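Working notes for the structure below.
Left out: one protein chain. Kept in place: all the others.
Moving on to chain A:
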Amino acid sequence: MTKVKICGLKEEQHVQAASRADAIGFVFAPSKRQVTIEQAAELAKHVPIDAEKIGVFVNATLKEIEETVAGVPLTMVQLHGDESDELVRAIRVPVIQAFSIRTKEDVVKLKQSLADYVLVDAPGTDYRGGSGNVFDWSLLEGADIDPARLIVAGGLNPGNVHAAIEQTTPYMVDVSSGVETDNRKDTVKIQEFIKSVKGDFVEETMEKVGFFGKYGGQFVPETLMKAVKELEDAYNEVKEDPEFHKEYHHYLSEYVGREQPLTYAQRMTEAYGGPKIYLKREDLNHTGAHKVNNAIGQALLAMRMGKRKIVAETGAGQHGVATATICALFDLDCVIFMGEEDIKRQQLNVFRMKLLGARVESVTKGSATLKDAVNEALRYWVANVEDTHYLIGSALGPHPFPTMVRDFQSVIGEETKRQILAKEGRLPDAILACIGGGSNAIGMFYPFIQDKEVELIGVEAAGQGVDTAKHAATLTKGTDGVLHGALMKLLQDDAGQVQEAHSISAGLDYPGIGPEHAHLADTGRVEYRSITDDEALAAVISMSRLEGIIPALESAHAIAEAEKQAKQMTADQILVICVSGRGDKDMATYAEKLEGLA
């Protein structure tokens, strides 16, 4: 997708209005938009972590440029004067060289530039650095300029930028006067411009590779970069391949038993006394939870990549069981890392994995739970990267994992949408899902994100309470940080050490949350709440007795919150709960915690 640069910003409010832009330009050359290094440095603090900060210069010296790059700091330099090739070469950050286009000869000059990117602009009039005139786009036609290095500027505005992109398919579009009113930047016009290039924020989320807002990325050791990039390429390929989708859906229906019902929960509806309640029955999947949707998708992809060894982490053991199951089905080698603490809590699942032929490695380090299992799985992947695929179990990790896992889990939301339209003729008013790393929730929410009338609610584990030291409420209590390959929200101390999470439910016991959820929380599209251990246990009892469905402890968090949510809703409304898994694996915990239940 074409990137957007908003240029000539001088005020913080305008930088914030441009938060969805891919690049921000600061003008250091004489102009009404000129800023000092100090001013730009202040403004730069409000630019998202991954956006380019570009300085615009006209015939400045290398020293001036270097000082400015370091002082702001800038990530790119844009040259608008008669700068020499030597200067272009000497600048250490990527360089954009601008050319005013009047004739075909100008186009030839542009093609010879040594800069990383070339910017085409209408000829300046009163000062260098763009005049706001529109130039004749057709001059570029047949000029054979690599669109990957082309930036188009000059007279663009929210109204004409689409046409410019269609005609020139540039790497980036650059706007300055087109988003101004009376010579001053205009917040509304900036947002309109970005929207007319990118669509609304959902589409941007899909397009911006590896990032969701400022979250995501590929923060992994160098040894893994090749594997991560290969995976990214392979995934991009299968995403568009109808054969792959056919195969994936074949296994979902013939092996997992999809599609799963959207069950009307009549007695819960009556008991809660509010909206009509529907349950999305991921508990009915073969292996007992939503995790298998993702395991099949990734295993098929691994085989396409020629990898027949799988490593995975597991918390509750549901992902481990799903992975071990699929590895048995496809005859793949399978190693599962699981925290010692979780092994104790989920002994049945450990035995299931072994029965299925997987090797289960106990992780005794750290808190001996999911976070540490991910660490060990990553280390194992580092050491065996050439023939092994890391089949991550939630919407976590370096890009492309969060996107890929979301896509493989989106079958949950897609089915739900179809089913509710068939049953009720309309979309639900609220949807709830529990959140560990965030995979069942993002799979459920994603197909509804653009349907603004549907309230989306993610439910984290509050453990013994969010104000105690024992919880896993990452979005309620966490801060920005990098763990397991992505910038996300983390439970961490002031020194940046990741803290242990606590939840009665092993599957929610993770101190981070997937990057897409972190972004959805920032934008406010999804609301995140939390439920304590005790509330979740109470919900296990009530759902079991009202509907004859014993939920997994993880899912019980969503159910508990649904009861609260239902109280604020009315009988003509509809509420959907994602029942991410069944309670078989938790029976030992239930027996212990609910002992004496009458």
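In the analysis below, a residue touches a chain if its C-beta (ideal position, glycine included) is under 8 Å from a C-beta of that chain, and two chains touch if they have at least 3 such contacts; residues count from 1.
The rule is short, and it goes like this: contacts and distances are computed from a predicted model.
J.: Refer to UniProt and select, among "Nitrate ABC transporter ATPases C and D", "Carbon-monoxide dehydrogenase medium subunit", "SUF system NifU family Fe-S cluster assembly protein" or "Tryptophan synthase alpha chain", the name of the complex member that is left out.
T.: Cross-referencing UniProt, the chain left out corresponds to "Tryptophan synthase alpha chain".
J.: Considering the whole complex, which of A:V69, A:A265, A:I326 or A:A501 touches the chain not shown?
T.: Touching the chain that is not displayed is residue A:V69.
J.: For the full complex, which residue in A:E86, A:E386 or A:E592 touches the chain that was left out?
T.: A:E386
J.: Tell me which of A:A98, A:L279, A:L378 or A:A473 is the one touching the absent chain.
T.: Going through A:A98, A:L279, A:L378 or A:A473 one by one, A:L378 is the residue touching the chain not shown.
J.: Under the stated touch rule, tell me which residues of chain A contact the chain that is not displayed.
T.: 49, 69-75, 92-93, 217-227, 229, 365-366, 371, 375, 378-379, 382-386, 479-485, 490, 492, 494-499
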